[in-house]
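For this depiction, one protein chain was excluded, whereas all remaining protein chains were kept in their positions.
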Amino acid sequence: MYGKGLLKGLWITFKHSFEKKDLVVRYPEQMPHLQERFRGSLAFDFEKCIACGICIRNCPNNVLSMETAKDEDSKKKKLMQYTIDLQYCMFCNLCVEDCPTNSLYFTHDFELSQFHRDDIKRVYHRPPELDQQEAAQKTSDQDTQTAADDKKEKQLRAMINAINKNPQKVLARVLDGEEQVEVLAAVLMADEKKLARMAEMMITDKEKAKKVALAFVKKELKEREKGGDQ
Amino acid sequence: MLQTDQYIINIGPQHPSTHGGLHVEALMDGENVVDAIVHLGYVHRSIEKIAESRTYPQFVPYASRLDYLASHLPTLGYCQAVEKMMGIEVPERAEYLRVIMAEFSRISSHLIFIGSMAIDLGATTGLIYCLRDRERIMDMFEMTSGQRMIASYMRIGGIAEDVPETFYAAARSFLDDLPQMIDEYNGLITGNEILQCRIKGVGTLSAEDAIAYGVTGPNLRACGIDYDIRKAEPYGIYDRFEFDVPLGTKGDSWNRYIVRLEEIKESARIIEQALDALPQGDIRTKVPRVLKPESGWEIYHRIESSKGELGYYIVADGGNKPYRLHVRAPSFINLMVLPIISRGGKLQDIIANIATLDPVLGESDR
Partner (left out) sequence: MEHWFTDIAQALVNWLMGLGLSAGWADFVLLIVQWLCIVMIVTINVIILIWLERKVSGFIQLRLGPNRLGPYGAFQTIADAIKLLTKEDIIPSRTDKWIFMTAPLFFIVVSVMLYAVIPMGDGMQVVDFNVGLLYFISIGSLSTICLLMAGWGSNNKWSMLGAMRAVAQMISYEIPLAISLLGVVMIAGSLRLSDIVVAQGNIWFVLLQPIAFITYFIAATAELNRGPFDMPEAEQELTAGAYTEYTGMRWALFFLAEYTNLVAVSALCATMFFGGWQGPGLPSWLWIIIKTYLIMLVFMWMKWTFPRIRMDHLMSFSWKILLPVSLANLVLTGFGLEFFKWMGWW
């Protein structure tokens, strides 16, 4: 009927005008409730980045760019600078989604207005701490290297000593048959270089040592045969 | 002797109720509309051209920007088009979640329609109540994708992320409260006699004209033509759900309004079924990082957007970018009937007609 709908509408607005106004977020004082996945501002974690460039390839709007340099020693790509030109960003999540190390991520910061265009751009320079860290890493690597070398030499000397002391027993590891072992022992005792080579091979690669030992024995036997003939 | 004269009045592009940058050049005789010409292109962002310089996955966020009021629907259409072209299968769970998101988008778009129609007819408060309820859907989108309006949640081969646990409760509680919300709209907007006078019998579009102009979506169904792509040519898994297609009888503004109001309820039914049947599993198939359809491949895929038939026509040239991408934007085609439904009406009817045709200028101008 005419008028009934009007009165109903009036009643609805009347009821609502006495409702508690908790829908309103009084923004600067009261921050809005943001969901966990909210995409506010794009942020970058320099240390995690491996400079793979997937984000840059994924970005539809050329927001992201980076500068890399080759590390002189390891020939690895080294990230020098990472730029997020946020004014072109559409917050589409394509870069963050495919980042293998999660070095790109969204924060909940949504207050992105700036007075100047340049301030919107976010440039991440390579932090000096990172270089220092890397340098520290390198020296410690070298230390371990020398330590390993020392250990190797020690082992080698011990092996040579062992061969000198008891050739029959030690050389039995690479050769079968007493005769052959005796021949090999004789060869090695005669030549110190060959002894050192054999000892090293016995530590690192037994198979190779076996082959080489066999070759030594054969050669020696041949020479002996020649000598015998003469 | 008094002399009367016809005059031209420019409604828009700077006008409070043209939903963006729409320009209607109306030839008037006093308050009566003699003719109306629609001028478009004020929101042209050359999205189709942009697509030619973006790889296939990169275009997804741009698709969101077509119909920003129901951003899951255009991305869904685009992803399905590419999947159809590449023969990519989508996991079950992703299909269900896509349906849920798409239908929530449809509800939110229709809520905006009801609200904006109310405010275009002068009932400012109607908009606020609709926005209040739409806010809950926006919160759900933020929960799942991280963005409220332009979510870009769909991906080629699935969806971006699985929904968080909190989503189910939020979705269920929204669906539970929906009848109450619709009651409120009925009380404040639908039942209002002034509003009924404004839109009943106004802007009548005959079924023949609607078909001749290629009108689709709720505007076509308001004319009584049962054509919903979800039923006529089910895409995704829409054939598994039970829902009705609300139809109008006369094709006037009132029918267009009622059809959309009813569609909200049907969408809610679909979401409820999808939530009940939601399987566990993957949400995204492995898709090669670089998609390269072979040269000469082309595809047309269409979905039922909240505005009508949203189609993507993609031509590939063997590269990782489309050679050409065309969007069949329902808003654009639906707007073309504005002159024929406005002729002979009043100036105020043009406003009501624009409102009930429910154009999104971002999609129409692309």
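Letters A and B name the chains as they come in the text, with residue numbers starting at 1 for each one.
One rule holds in what follows: contacts are C-beta pairs under 8 Å (C-beta built on N, C-alpha and C of every residue); 3 or more make two chains touch, one makes a residue touch a chain.
Given the structure is predicted, the values throughout are model-derived calculations rather than measurements.
In terms of the touch definition stated at the top, the absent chain reaches A, B within the entire complex. For the options A:L23, A:A135, A:A158 or A:A215, the residue in contact with the chain missing from this view is A:L23. Remark: the omitted chain is touched by one listed residue; of B:E103, B:D120 or B:E142 this is B:D120. Residue-wise, the contact with the chain that is not shown comes from B:R132, picked out of B:H23, B:H44, B:K84 or B:R132. Taking the complete complex into account, residues 6, 9-10, 12-14, 16-19, 21, 23-24, 26 of subunit A touch the chain not shown. Although one chain is not displayed, subunit B still touches it through residues 7, 9, 15-17, 30-31, 118-126, 128-129, 132, 188-189, 192, 194-195, 197-198, 346-349, 351.
Throughout what follows, only the chains that are shown with their structure count from here on.
Work out the mean CA point of subunit A and of subunit B, and you get 48 Å between them.
Only residues 54, 57-62, 64, 125, 129, 132, 135, 139, 142-147, 150, 152, 160-161, 164, 184, 187-189, 191-194, 196 of subunit B touch subunit A when the two sit together in their complex.
Chain contact summary for the complex, subunit A toward subunit B: residues 2-6, 8-9, 11-13, 16, 23, 34-39, 58-60, 90-94, 97, 106.
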